[in-house]
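I have a structure here, written as structure tokens, and I will follow up with some questions on it.
Removed from the display is one protein chain of the complex; every other protein chain stays in position.
Just so it is clear, A and B label the chains in written order, and each chain counts residues from 1 on its own.
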Amino acid sequence: MKSIEVYVSGFFILVGGVIFWQAALLPYNSQYGPGPGLMPIWVSGLMIILSAVNLVIAFKNKGTQFADLIPQGTGLINLLACVGSFALFMLIVKYVGFTISSILMLFILFSRGYKWYWGLGMSIAVTAILFFVFSSILGVPLPVNEFGW
Amino acid sequence: MESLGYLLQGFETAGTWANLLLCLIGVTFGMCVGVLPGLGPTAGTALLLPLTFGLPPVSAVIMLSGIYYGAMYGGTITSVLINTPGESASLMTCMDGYPMARQGRAGSALGIAAIGSFIGGILALLVLILVGPIVAKQALKFGPPEYFALVVVGLSLLIGLMGKSLLRGLIAALFGFALALIGMDPLTGTIRFAFGMEELEDGFEFVSIAMGLFGLSEIFITAEENLNAQAQKPPKIQNMLPRREEWGPSIKAILRGSGIGMILGLVPGTNSVIPTILSYTIEKKVAKDPSRFGKGAIEGVAGPETANNAYAGAALIPLFTLGIPSSPSIAILLGAFIMHGLTPGPTLLQKNPEFVWGVIASMFIGNLILLIMNLPLANVWARITMVPFKILLPNVLIIMILGAYSINNSMFDVGAMLAFGILGYFMKKVAFPLGPVLLAFVLGKIMETSLLKSLTIFSGSFIPFFQRPISATLLVVAFAIISISLYFAYKEKGIDADTEI
Partner (left out) sequence: MRKTISLVLVLLMLGVILVGCSNFAGKKQAADSTYPNKPITLIVPYSAGGSSDIGARLVAKRLEQELGQPVVVENVVGAAGWVGWQKLAKAKPDGYTLSLFTLAYITSYLNPDNKRDMNLDNVTQLVNHVWDVTAWAVKPDSPFKDARELLAYVKANPGKVTVATSGVYTQHHIAVLALDKLGYKMKPVHTNGLAESLTMALGGHVDVVSMGAGDVRNQVKEGALRALAVLDTKRSRFLPDVPTFAENTGINLNAYAARGYVGPANMDPAAVKRLETAFKKIMEDPQHVAEMEAMGLDVRYMDSKAYKAFLKQEEADQKKALGW
């Protein structure tokens, strides 16, 4: 089993690689000296080298295993509820507006700790307050549906 | 002494009931927008600006500048409570402020931050009065090469703070640097690494990265640990004041922080991150037991917070004396000045003394209001840490979403925050340092632009960096810091594993 560090190093080598490849397409020099490619080449190059060193070290050492990383049971469900409700909010906010998506997201999260009717009540209350504060007082143009909320 | 007479007159102007009320409104509103990550003083000023149109200039500027320093106080609160810096200036506060909150000492952290901010702000104002005009001219010697050298010093301090995890720290810093390179190149306007996304053409927003990497990842980890855990008894809230033995080091940290913040505030265009890193590094170096840092050392909050506010106060000196706004929020103050028929610059002090001194006096009052408000409030805020997580989590999450949205009124920044939150979650799990990512993100931008500008001026040659006295000195200092830290990292291999940021 390889330590998780291997995957992390791999991730950074990948990021560095993509940037290096893109940066190589940019001119290194310009009319009056340095060009847009100067900094990215150096930064990504160094990043690849250092990550590679880290990768070699990671192969030698025994670190955290991948299996230890992902939580089990309730922990996993809680985590998925957080990320999932957030992602759901992102997906639907464009179509149904802030109010409904926010109530839905909060409902999922509150339901993890409270009875459903309490969860629903709190979701609606929090959404209503925040909508009022941000939209009316602070003048932030929140995404809304065709009814204006 | 002449200044003092003017100042007394200024207090007369600022002390009228109407102006006191406007000052109160300004600082309170500023604190509120400071607490909401993403909004910040710039948006706050823009929101209140229409209200000032009917007011006399002094009153208008009193209220608007209240927003500016009120927001500085507000930014601290989220850093301490939910590990989310609302702006780059309060980034270092997270390092020790959040651990303090987890130990039930959020009140002390916020209390000392309020005291430090007050002292730093007042000292900066005194300097503004006494030596502002003389010093400001000297600060103009800072051109792009000097900024570059200053940022290099900042980055070398960052390397110095990494300690044992040097390799991972460097990788993290380079990653942050790479993020800073996304967007329009400052020299030729070429769009880099946007992968066809228009929202990326201006690069990532600091706030969305900061909220994601720091705040959101922390929420994910806590959620996974104890959302349902039955009443894991929250640590008892302790006093808002530091413990007796902490006063000495804290006061020293505050004084040092004031000095650092003031000196760097005089230089227009430096970023408020540099004084905070500098202050944090110095505190860690002079502390008897450096290993406490990162685990809730009170000096680690007091120093940077003070430096940040002293910086904010001193940054008004270039505005008042030269008409140069040194940050976007000060640029708005400049706009407010001009809109009300006043022109900041060398002659402002001579032509409109009653105005300038009125505003300065109001800042004394405003800082005092903030201190009086914040000491008792520190405990109120700190109580938030006692709210059961199952109530706190959904509320914090939705407010963070709203905060990220309101940076540019765009869902893109919210999505970016989620992505960085997930990334931060994994990085925390494998103990990859997150601080360097954000610090390098902030500093990287300035470093690249100042380097490219300098090289343009020097026609591509590096030699002139060493021919200019200020930049040469700073680069030598940076080199010394890096060598010393590398030497210690090599020597102390394996010791004090937890001191890295």
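The rule is simple: contacts are C-beta pairs under 8 Å (C-beta built on N, C-alpha and C of every residue); 3 or more make two chains touch, one makes a residue touch a chain.
Keep in mind that this is a model prediction, so the values were computed, not measured.
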| item | value |
| --- | --- |
| Absent-chain contact - pick from B:Pro290, B:Gly335 or B:Pro388 | B:Gly335 |
| Which residue of B:Val151, B:Ala253 or B:Ile324 touches the chain not shown here | B:Ile324 |
| Contact with the hidden chain (one of B:Ala46, B:Val131, B:Ile372 or B:Val387) | B:Ala46 |
| Missing-chain contacts mapped onto subunit A | 32, 99, 121-122, 124-125, 127-129, 139, 141, 147-149 |
| Residue numbers in subunit B that touch the chain omitted from display | 42-43, 45-47, 49-50, 53, 140-144, 184, 186-191, 198-199, 201-202, 268-269, 322-326, 328-329, 331-332, 335, 338-341, 343, 345-347, 408-410, 412, 449, 453, 456-457, 459 |
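We adopt the following convention: only the chains that are shown with their structure count from here on.
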| item | value |
| --- | --- |
| Approximate Å spacing (C-alpha centroids) for the pair subunit A, subunit B | 23 |
| Subunit A - residues contacting subunit B, complex | 4-5, 8-9, 12, 15-16, 19, 22-23, 26-27, 29-30, 32-36, 38-40, 43-44, 46-47, 50-51, 53-54, 57, 63-64, 69, 71, 74-76, 78-79, 81-83, 86-87, 89-90, 93-94, 102, 105-106, 109-110, 112-114, 122-123, 126-127, 130, 134, 138-143 |
| Residues of subunit B defined as touching subunit A within the complex | 33, 36, 39, 43, 47, 167-168, 170-171, 174-175, 177-178, 181, 185, 187-188, 190, 192-193, 219-220, 223-225, 227-228, 388, 390-391, 393-395, 397-399, 401-402, 405-406, 409, 411, 414-415, 418, 422, 426-427, 429-430, 432, 444, 448, 451-452, 455-456, 458-460 |
